[in-house]
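Of the protein chains in this complex, one is absent; all others appear in place.
Moving on, here comes chain A:
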Amino acid sequence: MNDVAVVGFAQSRNVRHSDGTTNGVEMLVPLLAEVFEQTSLSKEDIGFWCSGSSDYLAGRAFSFIAAVDALGAFPPMHESHVEMDAAWALYEAWLKIRTGEVDTALVYGFGKSSAGRLRRVLALQLDPYLVAPLWPDSIGIAGIQARMGIEAGLWSEREMAEVAARSRADARANPVAQLSGEVEAATLLERPMFADPLREHDIAPVTDGAAVLVLAAADRAGELADRPAVITGIEHRVDSPALGARDLTRSPSAGAAGAAAGGDGVQLAELHAPFTHQEIILRRALGLGANVGVNPSGGVLVGNPMFAAGLARIGEAAGQILLGNADRVLAHATSGPALQQNLVAVLEGRD
């Protein structure tokens, strides 16, 4: 079967609020031009298109259809969509290339989180019979998860603040980041609780944004990028949706996906952790030692465009290979409440 490589990646600036439409067209048009420029491909060269977004975020049914305008879908194209983070759209595109059906694919994710109230919107991904009718908000659920780890001695509020401080410091080199800067963990800990035990710095900011990524069969990838990032392993797994039935301080599905994707020996990892303590959970689940650099981009704590942020982790990790900064990297994406679903990709540079 074909090996698959990342050959292009672009993302929009992560902003708290944008004037654009909820259908993402304006966010996507310039990003598409950017990846075509990077890869010298045109839309006619793309064999398969796949996106991730959410109708509940956009407040209307079939909202992804409007974004298809951004592609210029004529003559008719081979197109698909997932109602999840676009990392799962990438998985679908990866399969299309693996099976030899196409040799190039373009994957995109987009979300205007600022159009609605994100914390309420995300309640609708919970069990619709016995949980969602209570409207539990995503931050409240993450707070329950954080406290379990704090009280079990698995992490501390200080370690959580250190994750936030490091993320913002790393984001100074990231031109699309929403938050960045030099701040001491001790200073962050002096700030009030937002949703006890979470302070504002523990929570990824509400973000509008989009990301676009181009995949190619490995034997074509060399024509499209100087140093393609070959996906040597990719897996996704899921934990029980029953929040009270699983140990929220662990992420067995992330661990299983990482093991199956072959995550040993990576130099750096981009983790999709919308809450500080979740980075700690993921590091442990994936067995990332102290020598593995985590989130050189700053991660989603500095900008979390819904339904694009997981895809952007793969793009950021691949970017380190494309630029020649690393040879073997890991990228992780999550979807659902409290790290319920997890996808891990391992990428390698092949000179």
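The rule is simple: a contact is a pair of C-beta atoms (placed from the backbone, for glycine too) under 8 Å apart; a residue touches a chain by one contact, two chains touch by 3 or more; residues count from 1.
Throughout what follows, contacts and distances are computed from a predicted model.
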Of "Urease accessory protein UreF", "Carbohydrate ABC transporter permease", "Nitrite/sulfite reductase" or "OB-fold protein", the UniProt protein name belonging to the chain not shown is "OB-fold protein"
Out of A:Ser40, A:Thr99, A:Thr187 or A:Ser240, which is the one that touches the chain we can't see? A:Ser240
One chain is left out of this view; which of A:Ala132, A:Ala173, A:Ala186 or A:Leu323 touches it in the full complex? A:Ala132
Touch with the omitted chain, as defined above, among A:Ala195, A:Ala217 or A:Ile234: A:Ala195
Sole contact to the chain not displayed, among A:Val68, A:Leu95, A:Leu189 or A:Val292: A:Val68
Chain A residues touching the chain left out here are 19-23, 25-26, 28-29, 32, 43, 56, 59-60, 68-74, 114-117, 119-121, 123-124, 128-137, 139-148, 151, 193-198, 240, 242-245, 248
